[in-house]
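Written below as structure tokens is the structure these notes are about.
As you look at this complex, bear in mind that one protein chain is not there, while each of the others sits in place.
Coming up: subunit A.
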């Protein structure tokens, strides 16, 4: 939630692209989708706080002022109060309308069809992910395919994140419209990467499409988000976003 600026360098920011202990807010966004989601959340949160204060104020006023020790007067025959009923109907309606505007705006923005520049196919297995890059094939007619397993705790090197780091990351270029085609190989999984605003079910027999545009370099972590068996919590996702040049070099090395 907070950017930490090291004291010795004002230009280096450390972004929160993985879950932090006791974290309250979202991870730092790296795509327009996630930035939109964070902004929508913040604007709804404003109304949430106002309503919370209002309700707590009324509740505490009633408890403090009208408890049995304080006041014996009770309006037994109060059947209606037109003005207050108007207020507490119209005000929530207005609040809902105020929330609906940015919500629908984001929803339709996320739904915009943008022709992608590359496609990455993702298949969820029990209990790992496999990736295919088939936009280009090498001389043998094969596309780039690899599996991505979590690094077991016993094999973690210094600096690696427990339950998040994988042996083979998904390498993609920044500033490129990427289409992910997600499916499941056995049971339903879910491909989720919070920093990129990605969450899409991986269903066997179905190809779910989602798009992302990554705005900065970095490694973005996510975890399977649909219960899929004993190791559901141990099949993470790591997307490494690099410059287009490094991406092409990586493609060359894989082919």
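Just so it is clear, a contact is a pair of C-beta atoms (placed from the backbone, for glycine too) under 8 Å apart; a residue touches a chain by one contact, two chains touch by 3 or more; residues count from 1.
The rule we apply is simple: contacts and distances are computed from a predicted model.
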Key: Candidate names "Exosome complex component CSL4", "Histidine-containing phosphotransfer protein", "Ethylene receptor" or "Cytochrome c oxidase subunit"; UniProt protein name, chain not shown   = "Cytochrome c oxidase subunit"
Ask   = Where the complex has a chain not shown, which of A:38, A:103 or A:143 is the residue touching it?
value = A:143
Ask   = Which one touches the absent chain: A:99, A:161 or A:181?
value = A:181
Inquiry  = Going by the contact rule already stated, which one of A:67, A:82 or A:115 would touch the omitted chain in the full complex?
reply    = A:115
Inquiry  = Need a quick check: the contact residues on subunit A for the chain that isn't drawn.
reply    = 113-119, 121, 123, 132, 134-135, 137, 143, 145, 173, 176, 179, 181, 183, 185, 200, 205-210, 244-245, 248
